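With one protein chain removed, the remaining protein chains of the complex are shown where they sit.
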Amino acid sequence: MKLQPIGDRILLKVEAAETKTAGGLIIPDTAQEKTQTGKVVAVGDDKDAIKVKKGDRVMYDKYAGTSVKIDGDDHLVVKMQDIIAIVE
Amino acid sequence: MKLQPIGDRILLKVEAAETKTAGGLIIPDTAQEKTQTGKVVAVGDDKDAIKVKKGDRVMYDKYAGTSVKIDGDDHLVVKMQDIIAIVE
Amino acid sequence: MKLQPIGDRILLKVEAAETKTAGGLIIPDTAQEKTQTGKVVAVGDDKDAIKVKKGDRVMYDKYAGTSVKIDGDDHLVVKMQDIIAIVE
Amino acid sequence: MKLQPIGDRILLKVEAAETKTAGGLIIPDTAQEKTQTGKVVAVGDDKDAIKVKKGDRVMYDKYAGTSVKIDGDDHLVVKMQDIIAIVE
Amino acid sequence: MKLQPIGDRILLKVEAAETKTAGGLIIPDTAQEKTQTGKVVAVGDDKDAIKVKKGDRVMYDKYAGTSVKIDGDDHLVVKMQDIIAIVE
Amino acid sequence: MKLQPIGDRILLKVEAAETKTAGGLIIPDTAQEKTQTGKVVAVGDDKDAIKVKKGDRVMYDKYAGTSVKIDGDDHLVVKMQDIIAIVE
Partner (left out) sequence: MKLQPIGDRILLKVEAAETKTAGGLIIPDTAQEKTQTGKVVAVGDDKDAIKVKKGDRVMYDKYAGTSVKIDGDDHLVVKMQDIIAIVE
């Protein structure tokens, strides 16, 4: 399945969150607050509004958007206003 | 019965959701979260706002729109803003 | 009594809903969800906004508008934005 | 006391509701849903917005406006948007 | 203390409400619904919005504005949109 | 600490409220409704919106703004729309 977002919407692949504790232990994300970063997979057709591009890693508002599974991976369709920052 | 949506509204035929589990078993959609895809049956007269066309398969916001049965099939009249993405 | 709707309002005569069950039995509408169709009786003076005409059969948003009895029949004054589709 | 409504406001004299039952019996309005008609007594100074004139009998939104007694009679100051239709 | 309202605000001196019953008895206003009239004491500097002048007796929306005591008298600072009518 | 308000915001020094009763007794303000006056200490850079100047004594909406202590004194940063009147 391939999704083409409409207008100022953006399709993100949600990133699996892994975190090292101070002792170096890796905790899977169910044990902590979910991170809010994703990779841009596709962008809508509203070129004036869209300020990210395919491949950008972005931070987004918690609870924003609509969840969708694509080929078993968690994705999210969010609006441009839900994108907070580009993670560099 | 034939419905002609008004303005930026779109008439969708809701898709029956079937899902294969990892083991290949098919679960009818009452046992899972309803998918949110439909096929565009008719579009309103607001040509500037409407960005999908008859035959497109689209994803829409959960709870959006007004349900209506046409010839026994579930349909939905949604506004353009409720269409999230085109499914290709 | 005759009502002349104002602005983008539309006066509808609500249709009595009758439904045949699979077995052909007719159920009066108190026993089921009320249908939301009506016939346009009069339209307001905002010609730019109004996109239906006298005699059209239309579908409207549940709970929209103001109920009024005219000569014993259920009518509804709704705004144009509450009209979802023309039923053909 | 004389009231001069401001802007797009309209002063209505609320009509006492009397209803004949099928058998011709008159029920005072406390026993039924209050009708929502009134006669236009004065209109505000916003001539572009005001689409009714002194003497018109109009239907208005339930709960709209501010009640005021003038010479013992129930009046209502409503905004133009609360006027639904002219009763002819 | 003297108050100069800002923008489209208006300073009113609230009128003490006295009412004669049918028998001529005067009831102090705690025993009835408070009237909503006041006298305009000062107006703001937004001359386009302000449509009342010092000395006008006006009716205003219940619960509108901010109460303030000036020299022991109840005053109210309201916005122009809270003024319903001029009482003549 | 010195605060420079941004946009249409205004920094006020909240006035301690003292009130003489009829008998001349002074009641500290915890025993009465808090007055809502303050002195303008600094104004934002939105010169078109700002209609008060440093030194003005103003009345403001109850609960408006953000409290901040500066050198032990209660201050408040409010928006211009929260300023009701200039106290003269």
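Here the chain labels run A, B, C, D, E and F in written order, and each chain numbers its own residues starting at 1.
Everything below uses one rule, namely that a contact is a pair of C-beta atoms (placed from the backbone, for glycine too) under 8 Å apart; a residue touches a chain by one contact, two chains touch by 3 or more.
Everything numeric in this text was worked out from a predicted model, so none of it was measured.
A.B. asks: If the hidden chain were put back, which residues of subunit A would touch it?
C.D. replies: Residues 36, 51-52, 59, 61-62, 83-88 of subunit A touch the chain that is not shown.
A.B. asks: State which residues belonging to subunit F touch the missing partner chain.
C.D. replies: So the residues of subunit F touching the unseen chain are 1-7, 9, 11, 45, 66, 68, 77.
The definition used in the following text is that only the chains that are shown with their structure count from here on.
A.B. asks: If you average the CA atoms of subunit B and of subunit D, how many Å lie between those two points?
C.D. replies: Comparing mean C-alpha positions, subunit D is 44 Å from subunit B.
A.B. asks: Going through subunit D residue by residue, note those that touch at least 2 other chains and give them in order.
C.D. replies: In subunit D, no residue touches two or more other chains.
A.B. asks: Please classify the inter-chain touch graph. Allowed labels: line, ring, star, complete, other.
C.D. replies: line
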